[in-house]
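With one protein chain removed, the remaining protein chains of the complex are shown where they sit.
Going by the order they are written in, the chains are A, B and C; count residues from 1 in each one.
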Amino acid sequence: MPDFSIEDRQAICKTFERLLADKCDETRLREVIETESGFDKALWAQMAELGLTGLMIAPEQGGIGGFIEEAEAALEVAGAYLYNGPYISTCVMAPMLLSTCTDETLAAPHLQSIAEGKSIFAIAGCAPSGDWTAELNVTANAKNELSGEAGFVVHARNADHCLVYANIGEDVAVYLVKMADEGVTLTPHKTDDLTLRLSSMIFKNALAQKLEGVGAKHIQTALQIALVAQAGEHVGATRRIFNLTIEYLNTRFQFGQPIGRFQALKHMAADLLIEVENASSAARHAARAVAAQAPTSNVLTYLAAFTCADNFRTVAAEAIQLHGGIAYTMEHPAHLYWRRAQTGQWLFGSSDRFRDLYLSQMEKTL
Amino acid sequence: MPDFSIEDRQAICKTFERLLADKCDETRLREVIETESGFDKALWAQMAELGLTGLMIAPEQGGIGGFIEEAEAALEVAGAYLYNGPYISTCVMAPMLLSTCTDETLAAPHLQSIAEGKSIFAIAGCAPSGDWTAELNVTANAKNELSGEAGFVVHARNADHCLVYANIGEDVAVYLVKMADEGVTLTPHKTDDLTLRLSSMIFKNALAQKLEGVGAKHIQTALQIALVAQAGEHVGATRRIFNLTIEYLNTRFQFGQPIGRFQALKHMAADLLIEVENASSAARHAARAVAAQAPTSNVLTYLAAFTCADNFRTVAAEAIQLHGGIAYTMEHPAHLYWRRAQTGQWLFGSSDRFRDLYLSQMEKTL
Amino acid sequence: MSTDLKQEVETWLAAHWDSENGRAVGSSDYDQKSWLTKVVDAGYAVPSWPEKWYGRGVSPKEARIIEKAFQARGAKGWGRDRFHLGAISIFKLGSEALKTELLYELLTGPICCLLYSEPGAGSDLAGIRTRAVKDGDDFIINGQKVWTSNAVEAEYGMLLTRTDIEAPKHQGITFFIFPMKQDGVDVRPINQITGEDEFNEVFIEDARVPERFIIGTLNQGWKSFQTAIASERLIMGDGITSRLRGAAGKVPTLLALAHKHDKLKDPVMRQEIAQAIAYRQLNTLNMMRAKEEMMKNGASSLASLGKLAMSRIQHGEARLSAKILGPQILLTETEDARNANFDAAKAYMNSIGGGTDQIQKNIIAERVLGLPKSTDVSRNIPFKDIKSG
Partner (left out) sequence: MSTDLKQEVETWLAAHWDSENGRAVGSSDYDQKSWLTKVVDAGYAVPSWPEKWYGRGVSPKEARIIEKAFQARGAKGWGRDRFHLGAISIFKLGSEALKTELLYELLTGPICCLLYSEPGAGSDLAGIRTRAVKDGDDFIINGQKVWTSNAVEAEYGMLLTRTDIEAPKHQGITFFIFPMKQDGVDVRPINQITGEDEFNEVFIEDARVPERFIIGTLNQGWKSFQTAIASERLIMGDGITSRLRGAAGKVPTLLALAHKHDKLKDPVMRQEIAQAIAYRQLNTLNMMRAKEEMMKNGASSLASLGKLAMSRIQHGEARLSAKILGPQILLTETEDARNANFDAAKAYMNSIGGGTDQIQKNIIAERVLGLPKSTDVSRNIPFKDIKSG
């Protein structure tokens, strides 16, 4: 993997930030999430032009050769704007899984296509209940046909391809299916978080291609990378809603003074700042450790997973309280962050579970 | 049991309050806890004169015929002054167990003696580890001889008698031993809470009398009563340290004003008031329910057990913080309350356990 | 006498109210105005008021006898001397002429909404900027009100206005009973984060209200308003305690939810569920104690803790409900998930609405604990000089 300098990383994040400020401001975001697809294709194309869809794809496959530190940083930008495209599935998890595939003739064109922004990938890796610890329900047969159900698939309706985790005998493998395959049925679900698009996928002898060489270990790695990426997304959102709140405390006047002069609100803000910075440190150090394949990478990934999810929810919840009545309306953006934070609690597993896994990793030092 | 009016209850508490204000003020308390016995015999005699040692003993046995509501109320007074005599063992648990004994000739003289303030009882009801859920270590034989060890016995050194929970075959029974018996060895322990006196008791063929008719059910009832009594003690202490703190907030000046004008401290105080009142309601409603043998008595007893213990610790801990530097000294009384609160977390079992038991009781409504 | 009264009311109800069909005897449908007119004329709507003002001049205790008789038969129109804020305010503070002009009308029909809060005056309610400017026998009103329930249906609003910007903020306020059905009054529902729209914004542009509709005195409206909201607080307190008492003894909602979703075996969940249920039960016990204290002493400082305590309870339960449901909480497809998501949002109604938790804590610290009052830097300067950002 080629070196990606800190300056490169900052440069692409800056460009991404400008793009989202322009094309994913609150007005536009609200338009997009009101659509059925909930997905802004034009914006995706622009992201592709900037190299963002190929951020984690090697240059020889048309990407720009970054890795998880770059993805974490880019997702901080995305999170700040509540950008809700299928970035983690398409540009983080799919490249991780495809690039592990030993059959390059299968993987390379897809990687190329992702980098070019032409292909959207969904990941069907979870039991119908949405519980990542539950047994997979999808099974593959020897003819590479898939049957069963996967739940909580993000942006499945906007994807053209899906990577499906399936049981094959005693093993687990990853399969590539075309969304258009007649053996695939999608059921979109209604969600409380308006930025979220979830579907169930039912497979009935759906034709698939097996990703040779990709097994349980790689699925685990892809989840780890996804957790760090999601942690980055949380951090961006957390910091943004926190900053909006501080701004409000400075500009909202009651009793002839900015409410930020009231000590009780100051103290709430100071306490929240610790949560914001804790989350930032957790996500960034996790990304760094994973990138360096450091021995702490598991510990830090789980730490980031529950810290960033919990702190996002805490900060977003307190943001509503600190805003008061104005944030009790749909018109104010605070609730969008708060609902997104709820999503973050469950999309890849619960904070309680990650806390337990974190401790298990820590126990190895005993 | 004769009726004990609310006015009677208030009257005796008022007298008790006056007695403690006089004989158990901070100066005197510090003198007493510096002594080896940690027990003020003279004060006990005065309590007996007021009827307090016989509060839960029937008039025909020399008591004044109150029950748990009276004990809870009296212990609120005791707790406020951190009064640390062997009240719960001698005047709450022992009368409960002795009065259940079917052999009146055995029990009556002891009840009389307790009411007169002449006899001090310890309760050895716990495994050596201090864990009330662990198997008892003391065993009785057919000759009513006890062998084994009991831990965390309060005020054993000041007691003349001890009620011992012991295994007899598959059953559990309660035995009366004389502290002076040669088969009884006491090992006093050093404690962090200076108001506390704990000992281990080792029994080697100690001669005992069995309390006929007293079994596992009555042991359970005695524990329930003890929990409510202790909850009352916690409430008294909680309210007192809280009031001392509010007083300090009103009298301590910094920046040219009482620190109680600073909003952050106001808000801490308001939050703590809820904990104080929650604890008060829990203890008093538990006492009332137990006295009325209401179906809610178990639910409310466990609720009071963990609420009063936890809220005492929380309020005492925050009291130190709200006082600032002055409470970081041994000379200030705040740490005495705070250490006592630590005691309250463990003397009859942990809050986590009582929370679980509370939920189990609640589950019966399902 | 109270037996006589009970007897009398029951006889009257038997003659006039058709319990079975929920309408007046002999009518084919429930007609609000005609029924309320009957009740008012009989003196049962506001029995604690003097006869001159449509009451019976009875004690509050006797008034409850009438209320109970009405409630027992499901008859409407009782307790307007406790719950009709508009009528109560005019009865307590209005001039003879105003009472004569409006009281009967208000008691026999129209809803009154509360035009207090403004976008710039939330916690600082006395900071209202809606102007009322004298114009002949009228005042002309311009401004914006917010968080007004029933604004669409209301025929009158209890309107707080600024009439003197040279005076300190509490001293230039005038309180009006304001006719809502006129040009220049634009009501727009607020889309709340719960999905509800029970509240409205009310935009007022060059609307008019006669000078004689002032409740109390010109520029002394803050005092009138205090009297009005004291009645409101009584209602809220009552509402809270009776709702909670209703829940006592029943299976706690959270426990039922955890049981249904098979989470009661998880020791971590058990601790959290137990604590959440405990917080609610403790508040119930506190409110029972408050009630006892009020019975005994006529007042209880405990009552003022309920709203603040409820914030921890409601937000905590909401968070725990989500945990019980797990990933299902993300969907709006089950009733449990819909309820849990709704409750999570609705919890802010308690912690923000009707005085934020932060305002409640100030009040508790100052009024219950006696800690020194905070200085309001905007209190003693001319209203026009108060900084507003």
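Rule of thumb we're sticking to: contacts are C-beta pairs under 8 Å (C-beta built on N, C-alpha and C of every residue); 3 or more make two chains touch, one makes a residue touch a chain.
Since the model is a prediction, treat every value here as computed from it, not as a measurement.
Student: One chain isn't displayed here. Which of the visible ones does it touch?
Tutor: A, B, C
Student: For the chain not shown, which residue from B:Q10, B:T102 or B:T251 touches it across the whole complex?
Tutor: Of all options in B:Q10, B:T102 or B:T251, contact with the hidden chain holds for B:T251.
Student: Of A:A107, A:L244 or A:A282, which sits in contact with the chain we cannot see?
Tutor: Within the whole complex, the residue contacting the unshown chain is A:A282.
Student: For the chain left off this view, which of C:V133, C:A230 or C:V268 is in contact with it?
Tutor: C:V268
Student: Could you list which residues of chain B touch the chain missing from the display?
Tutor: 129-131, 151-152, 189-193, 196, 198, 251-259, 262, 264-265, 317, 320-321, 324-331, 335, 342-343, 345-347, 350, 352
Student: Tell me, which residues in chain C touch the chain that this view leaves out?
Tutor: Residues 266-268, 271, 375, 377 of chain C touch the chain absent from view.
Student: In the complete complex, the non-displayed chain touches which residues of chain A?
Tutor: Interface with the chain not displayed, on the chain A side: 246, 249-250, 257-258, 260-261, 263, 265-267, 269-271, 273-274, 277-278, 280-282, 284-285, 303, 306-307, 352, 355-356, 358-359, 362-363, 365-366.
Going forward, only the chains that are shown with their structure count from here on.
Student: When the C-alpha atoms of chain A and chain B are each averaged to a single point, how far apart are the two points in Å?
Tutor: Result: the chain centres lie 54 Å from each other.
Student: Give the residues of chain C touching no fewer than two other chains, as numbers and ranges.
Tutor: 358, 361
Student: Return the residues of chain B touching two or more other chains; collapse runs of consecutive numbers into ranges.
Tutor: Counting only residues that touch two or more other chains, chain B contributes 263, 266-267.
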